[in-house]
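The complex appears here without one of its protein chains, the remainder shown in place.
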Amino acid sequence: MIDLGPHAAFIWVSYAAVAVTVAGLIVWLIADGRKQHSDLDALERQGVRRRGSVGVR
Amino acid sequence: MPHMQTLTQRLANPTRFMELSARLLPWISAASAILLAYGLYLAFIDSPADYQQGETVRIMYIHVPCAWLSMMVYGVIAVSSFGLLVFRHPLADVSAKAAAPLGAAFTFLALLTGSLWGKPMWGTYWVWDARLTSVLILFFLYLGLIALRSALEDEGAAAKLTAILALVGVTILPIIKFSVDWWNTLHQPSTDFTSTVDPSMRLPLLVMAAAFTLLFFAMHLKAMRNEILRRRVKALRTQAVAGRDRLAAHATTQGAAE
Partner (left out) sequence: MKSFLALLQRDVRLAIREGGAIGTALGFFLVVVSLMPLGLGPDLNLLARIAAGILWIALLLAALLSLNRIFEADYEDGTLDVLATGPLPLELVTVAKSLAHWITTGIPLAIMAPVLGILLNLDLAAYPVLVATTLLGTPAVSFLGAIGAALTMKTRRGGLLLAVIVLPLYVPTLIFGISAVAAGAGPSGFGASFLILAAISLTTIVLGPLAAAAALKVQLQ
């Protein structure tokens, strides 16, 4: 590994914190998207149809 | 200018937005990932250590992008809020709502990385210098936006009230920055730790900043898509309940008539 000097821990923790947070956000965004899609599919199966093309208020 | 107008007009329709964002998202994500990889390479392998700070200067390559994002995203929220209140753009609230938690996250990361950057340099995990203090107050502004929105049940009112708060915040922000700088010079001699950035460090910084910006736009688009879908679900559920209520009412009146 690269030698990052006596304060290497600070560097690693910083980058790790950013990486973990960004990864967490991305995972949440993808999971949330899937949930919304599955909710929409469930509603469509129940027979609730969108009124025309104005499905969003 | 007219080109930008037609772009926002084209995107105003949520369905069009969903189509366009679906096509854009993979490209923006890929570009962000590539720049991120290049930036990390530059940050760790192709740039020197600082003669004063040693290797810890490399924290700057994620701290500054996070700090930059914390301000840029507030700008996005402010522009969206303006778009809602003045132009009643249909997607303005979706944009503002989606951006707030992302902005708050990056602001928090700016504070965290700033703290970790400072500890080896000054010996403490927190310093009340002008920059960190300003970012801390910005964090409070984000929290205020998120808290206000979650406290309001009426979505329409929540949209407009958070927009007003965002515009109040963005108006006061320069004054806050000015007052914090003033306060800082009163109490401390200038200890600006990034007063000059060596040219050899500018490229990694720019690349990382660009990478983070693209990363935010990708996440923002995705979050907006999720929010649009969420609102569709809610609208359909309301429709379904209303339909069932109408049927039930019809059935009981029929039963009573017989």
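Here the chain labels run A and B in written order, and each chain numbers its own residues starting at 1.
To be clear about the criterion, contacts are C-beta pairs under 8 Å (C-beta built on N, C-alpha and C of every residue); 3 or more make two chains touch, one makes a residue touch a chain.
The structure displayed is predicted, hence computed values, not measured ones.
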Chains in view that touch the one left out, judged over the entire complex: B
Absent-chain contact - pick from B:V57, B:V180 or B:L214: B:V180
Contact partner of the left-out chain, one of B:T15, B:T124 or B:T171: B:T171
Sole residue of B:L25, B:A49 or B:L161 that reaches the chain not shown, by the stated touch rule: B:L161
Interface with the undisplayed chain - residues on chain B: 85, 137, 140-141, 143-144, 147-148, 151-152, 157, 160-161, 164-165, 167-169, 171-172, 175-176, 178-180, 182-183, 186
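In the analysis below, only the chains that are shown with their structure count from here on.
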Euclidean distance of C-alpha centroids - chain A vs chain B, Å: 14
List of chain A residues in touch with chain B within their complex: 2-8, 10-11, 13-15, 17-18, 21-22, 25-26, 29-30, 32-33, 36-37, 39-40, 43, 46, 48, 50-51, 53, 55-57
Chain A partner contacts - residues on chain B that touch it in the complex: 14-15, 44-45, 49, 54-56, 58-59, 62-63, 66, 90, 102, 105, 108-109, 112-113, 116-117, 119-120, 215, 219, 222-223, 225-226, 228-233, 235-237, 239-240, 243
